[in-house]
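One structure below.
In this view, the complex is presented without one of its protein chains, the others remaining in place.
== chain A ==
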Amino acid sequence: MIAQGAIPVIPRGVRLHRDAVRDRWVLLAPEKTIALDEIGHAILSRIDGRTDFTTLIDRLAADYAAPREQIAPDVSGFIEALAERRILEVA
């Protein structure tokens, strides 16, 4: 699980993009295009390089009226999987 105060970052060369032709959001990265579902987009659109993991979970919990302890592991797993592929960074 990502540490409470750690800050997830979308590094240079990776960006959220509205794929109008396919009517969806994607994450564009070097040689990779990752299609995002609603949850993926909700997480990534709240990563701004300043917000730490705890605050990120707070916001998601509030916006989606979901219990923190239920979403935290999922969000952490999502970010960690992308970090392992060097698509996100955790500072």
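Assume a contact is a pair of C-beta atoms (placed from the backbone, for glycine too) under 8 Å apart; a residue touches a chain by one contact, two chains touch by 3 or more; residues count from 1.
Note that contacts and distances are computed from a predicted model.
Enquirer: What does the UniProt entry say the missing chain is called, choosing from "PqqA peptide cyclase", "Electron transfer flavoprotein subunit beta", "Carboxymuconolactone decarboxylase family protein" or "sn-glycerol-3-phosphate transport system permease protein UgpE"?
Expert: "PqqA peptide cyclase"
Enquirer: Quick one: say which of A:A6, A:L28 or A:A61 touches the chain that got left out.
Expert: A:L28
Enquirer: In terms of residues, what is the contact footprint of the unshown chain on chain A?
Expert: Against the left-out chain, chain A lists 11-15, 17, 19, 21-22, 26, 28, 30-31, 33, 83-86.
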